[in-house]
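For this view, one protein chain was removed and the others were kept in their places.
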Amino acid sequence: MPSAVLLLNAPDRAGIVAEVAAFVAAHGGNIIHADQHRDESAGRFRQRIEFDLEGFGLAREAIEPAFAPIAEKYAMHASVHFSDAVPRIAIMASREPHCLVDLLDRVAVGDLVADVRAVIANVPDHEAISGFHGVPYHYLPVTAETRDEQEAQVLEVLDREQVDLVVLARYMRILSEEFVERYRRRIINIHHSFLPAFPGARPYHRAYDRGVKLIGVTAHYVTADLDEGPIIEQDVARVSHRESVHDLVRKGRDLEKVVLARALRFHLEHRTIICGRKTVVFA
Amino acid sequence: MPSAVLLLNAPDRAGIVAEVAAFVAAHGGNIIHADQHRDESAGRFRQRIEFDLEGFGLAREAIEPAFAPIAEKYAMHASVHFSDAVPRIAIMASREPHCLVDLLDRVAVGDLVADVRAVIANVPDHEAISGFHGVPYHYLPVTAETRDEQEAQVLEVLDREQVDLVVLARYMRILSEEFVERYRRRIINIHHSFLPAFPGARPYHRAYDRGVKLIGVTAHYVTADLDEGPIIEQDVARVSHRESVHDLVRKGRDLEKVVLARALRFHLEHRTIICGRKTVVFA
Amino acid sequence: MPSAVLLLNAPDRAGIVAEVAAFVAAHGGNIIHADQHRDESAGRFRQRIEFDLEGFGLAREAIEPAFAPIAEKYAMHASVHFSDAVPRIAIMASREPHCLVDLLDRVAVGDLVADVRAVIANVPDHEAISGFHGVPYHYLPVTAETRDEQEAQVLEVLDREQVDLVVLARYMRILSEEFVERYRRRIINIHHSFLPAFPGARPYHRAYDRGVKLIGVTAHYVTADLDEGPIIEQDVARVSHRESVHDLVRKGRDLEKVVLARALRFHLEHRTIICGRKTVVFA
Partner (left out) sequence: MPSAVLLLNAPDRAGIVAEVAAFVAAHGGNIIHADQHRDESAGRFRQRIEFDLEGFGLAREAIEPAFAPIAEKYAMHASVHFSDAVPRIAIMASREPHCLVDLLDRVAVGDLVADVRAVIANVPDHEAISGFHGVPYHYLPVTAETRDEQEAQVLEVLDREQVDLVVLARYMRILSEEFVERYRRRIINIHHSFLPAFPGARPYHRAYDRGVKLIGVTAHYVTADLDEGPIIEQDVARVSHRESVHDLVRKGRDLEKVVLARALRFHLEHRTIICGRKTVVFA
């Protein structure tokens, strides 16, 4: 049963909730889920409303125009999404396959609903598994000198496939500011530390050296500031002195897979609103 | 800043959200928090709405009557609560003091907002700490033969103090059906297992014998069926073969304190709606 | 660097630790890991000792005979294992592929070290992914009437492939007592509940109906008593009233994959000793 999702972000004012609910009700909409957040410190109001399209009195393309006066009145940023519009994504990977393979499996069994248009990697290793899942594989090697050309090739693939979202599944190269700007708010990365601890390179090694008792991972939107983007999801696992760096890396892989998948689901189901340095997640 | 909480439970119908929001808006209310749940399998709609009383156009005592027509129209069970009305509670304990002491501490530092009217115990041990916190202590011993008289004494204390909620803080006697019925939906217990595993007596011993890898605890509303009441909160802790029953008991104490306190907070802040065998918690 | 693992299980007596350590030292062994457990309630002593084979003064096949006098003196059950002897396993699955696919992926990336000799399923669905990983697929359908014949076919595969361990990766048929006895202590199952809560069928549905606040899964050795075998590993995830049975099933899949993989690793690395109804895990 298809549904519509309304994502709203506005200055906080009394009456918004009532007016939005009245809009849905006036057109015969049945609200399935609604979640809202009044951010007192920022003076903002955010809301996610999901309602059945069956029996709704407006055609899909008429919803946004019909809602526009309310959005304008409250100076809202508003967007409308449909549950049966499958987002088009690209997955970028480097040598380590676990996150890539996990995402392909999840899409295959219907655990994540996405149309994987491309796998892009700077190594040739993952062509077979991508092929097994019927996803075109783009091996685009890169060095410090050739980054600009390689990014141009990547962008060509993304643009051609009209990709809605880029997932960095342990892609270990830093993207240029221009690239990030071009796919602003549409790139999700998994970083293998509990940010803001251990940003940058080799976080498991540094976690080992520091003697932390828990390791963590962080899924976040990518911004020009490395590892500073709005956090979508994090999780941790307990470690002890018995465990070597190698053990931390292995344990971390399970965290990375699960946390990236959770973050991706939140995005694909239109449950996230980026608010400055933070992400509101209507989980 | 005092606020009002509206707790609603109704058959699911389109338009409820809009009508409730319109009611609050019509009287100039500013919604601080709103959370709702549409239980498809039960066909029910539940909602918790909290709004500022400052600037609200109705006096406190006028809110419920003014809302009554909406409640009636939608066959709602509706209740109104005020954030500055401090609930009156009684804590019942047996030999083990940790939950009792923890609750008294939390109330003392303002972590939990409640008016502790009485500590009732079937042992004399906790009089000093109750006295330290200025709470009257009622030592009411009980045996299998004297339960009826003892419960009568307990009820006399509860009634006299006009207690809104009874907290069983590791009170180890089973209450009669009559007692439970008398304080229906107003008794919270902490059971020292992850229900429905290990109901009844000596759950840590049984967990040890079964070789589980996690122990748990459960806070629930008390019903006539022992350990079958609607669950409010649960949590677990990892254990290993290295740990004796004694270690499990010790570890469990930390879980019991925290989980009982969380459940109590949910109740005191009017975040719970009992729905048959379950509790909806608007956390 | 290959190493040897000594697993010991004996009546508790003073002096065992010294004598075992002296044995290793006498032959020039360097102990890499050692973990032990004195089970006071059972009066048993268990130990896992891992030592470098490099420089060890005994040939592999000579270790067990050389140790035999100590084992006899202390009435020990003792076994010797080598880190470079890759265990031969078979994976059994039914309709749901997630655990099977996860295990095949883990073996492929070296996360688990095992030689997967066969995938056996009562549905034809997983032939392609098994083939992708180069593992023979045995589609052996079964009904209540044909269980005996099907089990005979399964046993033929297991015996022919000289399988050391059978992994039930969400295999949804109950194995006969004879089958279980034949592969005694060599069958690991993942049950989709936090045992002993919700043994048997449809645990997520029952968890949903009971309104628990955490769901769990359990990996255990299979015994003739359904869901009563020694627990190897468990874990849980938080759920709320917002989540449908479908959501619980989906969340549970991540738990099932991770917990089964952890249990399997413990077994493959000779970290488990079954002790009556329990498993000691030297993690």
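First chain written, first letter: the chains are A, B and C, and each begins at residue 1.
The rule we apply is simple: a residue touches a chain if its C-beta (ideal position, glycine included) is under 8 Å from a C-beta of that chain, and two chains touch if they have at least 3 such contacts.
Please read these numbers as outputs of a predicted model, since none were measured by experiment.
Chemist: If the hidden chain were put back, which of A:14, A:142, A:212 or A:226 would touch it?
Modeler: Hidden-chain contact among the options goes to A:212.
Chemist: On chain A, where is the contact patch with the chain that was removed from view?
Modeler: Residue positions of chain A that touch the missing chain: 37, 39-41, 194-198, 209-214, 216, 230-236, 240-242, 244-245, 277-281, 283.
Chemist: Residue-wise, where is chain C in contact with the chain that is not depicted?
Modeler: Chain C touches the missing chain through residues 14-15, 17-19, 21-22, 24-26, 28-36, 38, 238.
Chemist: Tell me which stretches of chain B touch the chain missing from the display.
Modeler: 33, 97-98, 101-102, 105, 109, 111, 128-129, 132, 242, 250, 253-254, 258, 261
FYI, only the chains that are shown with their structure count from here on.
Chemist: Farthest from chain C by Cα centre, which chain is it? Let me know.
Modeler: Most remote chain from chain C, centroid-wise, comes out as B.
Chemist: Roughly how far is chain A from chain C, going centre to centre by Cα mean, in whole Å?
Modeler: The mean C-alpha positions of chain A and chain C differ by 36 Å.
Chemist: What residues in chain C touch two or more of the other chains?
Modeler: Chain C, residues with two or more chain partners: 242.
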